[in-house]
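For this depiction, one protein chain was excluded, whereas all remaining protein chains were kept in their positions.
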Amino acid sequence: MDKTLAELAQHVGGAVVGDGQVIIERVAPIEEAGAGAITFLANPRYRRHLSDCRASAIIIGLEVAQGLPLGDGKGYLVASDPYLAFAKILKLFEVSPYFSETVSAFAHVDPTSELGAAVTIFSQAYVSGGAKIGRGTVLYPGVFLGAGSQVGEDCVLHPNVVVREGCRIGNRVILHAGVVIGSDGFGYAGRGDGRVKIPQIGVVVVEDDVEIGANTTVDRATLGRTVIGRGTKIDNLVQIAHNVVIGENSVIAAQAGIAGSTRIGRNVTLAGQVGVVNHIEIGDGATIGPQSGVAKRVAPGAVLSSGLPASPHQEWLRVMTLLPQLPKLWQAVRGLEKKLAQLAKREGSKI
Amino acid sequence: MDKTLAELAQHVGGAVVGDGQVIIERVAPIEEAGAGAITFLANPRYRRHLSDCRASAIIIGLEVAQGLPLGDGKGYLVASDPYLAFAKILKLFEVSPYFSETVSAFAHVDPTSELGAAVTIFSQAYVSGGAKIGRGTVLYPGVFLGAGSQVGEDCVLHPNVVVREGCRIGNRVILHAGVVIGSDGFGYAGRGDGRVKIPQIGVVVVEDDVEIGANTTVDRATLGRTVIGRGTKIDNLVQIAHNVVIGENSVIAAQAGIAGSTRIGRNVTLAGQVGVVNHIEIGDGATIGPQSGVAKRVAPGAVLSSGLPASPHQEWLRVMTLLPQLPKLWQAVRGLEKKLAQLAKREGSKI
Partner (left out) sequence: MDKTLAELAQHVGGAVVGDGQVIIERVAPIEEAGAGAITFLANPRYRRHLSDCRASAIIIGLEVAQGLPLGDGKGYLVASDPYLAFAKILKLFEVSPYFSETVSAFAHVDPTSELGAAVTIFSQAYVSGGAKIGRGTVLYPGVFLGAGSQVGEDCVLHPNVVVREGCRIGNRVILHAGVVIGSDGFGYAGRGDGRVKIPQIGVVVVEDDVEIGANTTVDRATLGRTVIGRGTKIDNLVQIAHNVVIGENSVIAAQAGIAGSTRIGRNVTLAGQVGVVNHIEIGDGATIGPQSGVAKRVAPGAVLSSGLPASPHQEWLRVMTLLPQLPKLWQAVRGLEKKLAQLAKREGSKI
C-alpha cells in the first residue's frame, strides 16, 4: 500500500513541495503523525500546529501554503481543494472490511427472496418474502428487510437497520446502524376518542449513492412515495416525514426534521436541528442555518437563519423580558415622533 | 375488494356527485390515479390538480366542492370531514400483512412467559422470563421484551423494539421500529467525581390505542410510573423522560422532548421539536407551536408559540446584533420621553 508523496500528488492532481520520494504508509491526525504518515491541515487558523508536526508530509491548500516557509524541509502536498485531496488519499489507504460474500446459516432469508451474486448476509439478519438484494450488498446482524422490499447493488446496511415492506433502496447506498426506512407516516383523521389512524400504504424510495446516518427515520408515504434523491447525504437522528421529496445532492445535518409532504430541492443544505414545516417547498441550492425554523416557501439559492446565539443567562433574561414588549416599544416611539412633531410645529420650526 | 362509489359514500356517510356505480378498486395519489382508483383532495389550494386528474373518483370536502363545476363528468365523494372519509376508505382497501400466528423456533421465548392465542413471534425476537403477551399480538424480529413485562392484545411491535423489564403495554398499541420503552431515567445525585446514579426502579405504562413512532424513547420512572395515556399518538425520535405523565388522546410530533416529571393533559398538541422543561404541567387541550420552549405551567386550552421564523442571513445577523441591546433601546426611549416632557414643560405646552 506504500506510495511516494509524488505518486499521491499525481493521484489527487496536486503539487509536491519538498522530497517527492518520501514513502507514505498511512494517514494520521496532525498531533500523532510521525515518519511514514501523511496528515492534513486545511484551516489557516491551525497553522501553528505545523511547527511541531513530525509527519512525512502534510496536505495543505493554497491559502495555508501562502503563509508558509515552504522550504522548511517538510514535505507538502499542495492541492486546490485540500479536503478533496485528503478524502481521495484516505480512500487509498482505507482498509476495506472483509466480507464473506455468503449468507449465514443463522440469518433468516425467505426462500421467495432474490439475492444477487456476492451478497453478504450476517447471522441474525432477517430477509422477508419477495425481497430483492443486488450484487455485492452487505446486511449486517439485526438488519430487517420487509416483504417485497428492494436493496440495490453494493449497499451496506449496518447493524439493526430496518427497511420495511415495499421500500426501495438504490445502488451504493449506505444506511448506518439503527436507521429506519418506511415506518408509518404520522397521520390521523378526526379528534379525541374519534381519532383514527390513516393507513400509510405508500413506500420510501432511496435513490443511488445516498448515505443516511445512525438512528435516522424516514417515514413511508400515505399514498405514493417518500423520496430521498440521488447523492443526498443525511446525518444522524434526522426525521423525514411521510411524502417528503428531497432532490439530488442535498445535505441534511444531524437532528434536522422535515414535516410531511414538504419538497426539498437539489443541492440544498439544512444545518443541524433545523425544523421545516409541512407542505412547503425549499428551492434548489438554498442553505438554512442551524436550529432555524422554516415556516414558509424558500426561494432557490436563499440563505436563511433563525438560530439564536446563546448569551450570558442574566443578560438573556433581561432581553427575554423585554422581547414581548416590542409592540409597546414601537408604540412609544410612534408616540414620541408625534409629540415631537407637534412641539416643533407649535414652535414653528421644521424638523 | 371492489366497491362502487355509492357503497364507499355510504360507508363514510358522504354524498356522491356523478356516477355512483363506477367501480373503485384501489386508492392512489392524485398524480397517479387512473381508472378504477379513488383519490383525495382536501386542500382548496391544490384544486388546480383536478383538471388533469384521471381518477374514477375524488374524495373532497365541502370547501373544495363549493368552487367546483361538479357536473364535469368526474365522480366525487363529498364528505364533511374528507380526511376521515379518506382514512376509512384507505382502511377498507388496506391489505393487512399476513401473520403466521405462531412462534418461530428461532425466537427466544422463556418458558416462564405467558402467550395468548394467535400470537406471532418472528425469529430473532427475545421474550424474557415472566413476560406476558396478549392474544393476537405480533413481535417482529429483533424485538426484546424484558423480564416481567406485559404487552396486551392486538399490538404490533415492529423490528428492534425494546420493552424493558416490568413495563406494561396496553391493547392495540403500535410501537414502530427502534422504539425503546423503559430505559433508565436520567437521574444522578451529587456532583463531579462524587456523582452517583439514582437507580431507576419504576416502570413505563403505555395505555390502550397508543401509537409511538420510530426510534422514540420513553424512560422508566425513578419510582412509580411514566404514563402514556390512552389514545395518545407520538411521532418519531421523541424523548419522554422519567415520571412524565401524558393524558389521553394527545398528539406529540417528531423530535419533541419532555423533561422529567412533567404532566401533559388530555388532547394536548405538541408540534415538532418542542421542548418542555421538567416538573411543570400543560393543561388539557393546549397547543404548542413548532420548536417552542415551554418553561412554565401552561393553562388548559392555551395556544403558545416561540419558534423563530427563518429570515435572510444578513438581515438576521443585523437583528441578532441588536437583540441583546433591547434594554439599551428601552432606556433610550425612556430618556427621550423624559427630555421631551421637560422641553414641553419649559415651553409651556401640554403634550
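Odds and ends about this structure:
For clarity, chains are labelled A and B in written order, and residue numbers in each chain start from 1.
Note that contacts are C-beta pairs under 8 Å (C-beta built on N, C-alpha and C of every residue); 3 or more make two chains touch, one makes a residue touch a chain.
Keep in mind that what you see is a predicted model, and the values were worked out from it rather than measured.
For the chain left out of this panel, the touching residue among B:Ala6, B:Ala118 or B:Leu323 is B:Leu323. Only one of the listed residues, A:Ala6, A:Val196, A:Ile280 or A:Leu340, touches the absent chain: A:Leu340.
In the full complex, chain A touches the omitted chain through residues 27-29, 31-32, 39-40, 43, 81, 83-84, 86-88, 90-91, 93-95, 97, 106, 122-124, 140-142, 158-160, 174, 176-178, 211, 213-215, 231, 233, 235-237, 248-249, 251, 253-255, 267, 272-273, 290-291, 307-313, 316-317, 320, 323-324, 326-327, 329-330, 333, 336-337, 340, 343-344, 347, 349, 351. With the whole complex as reference, residues 108, 124, 126, 142, 144, 147, 160, 162, 164-165, 178, 180, 183-184, 186-193, 195-199, 201-202, 215, 217, 219, 221-224, 237, 239, 241, 255, 257, 259, 273, 275, 277, 279, 288-289, 291-296, 298, 302-309, 311, 315, 318-319, 322-323, 325, 329, 332-333, 336, 339-340, 342-343, 346-347 of chain B touch the missing chain.
Here is the rule we go by: only the chains that are shown with their structure count from here on.
If you average the Cα atoms of chain A and of chain B, the two centres end up 25 Å apart.
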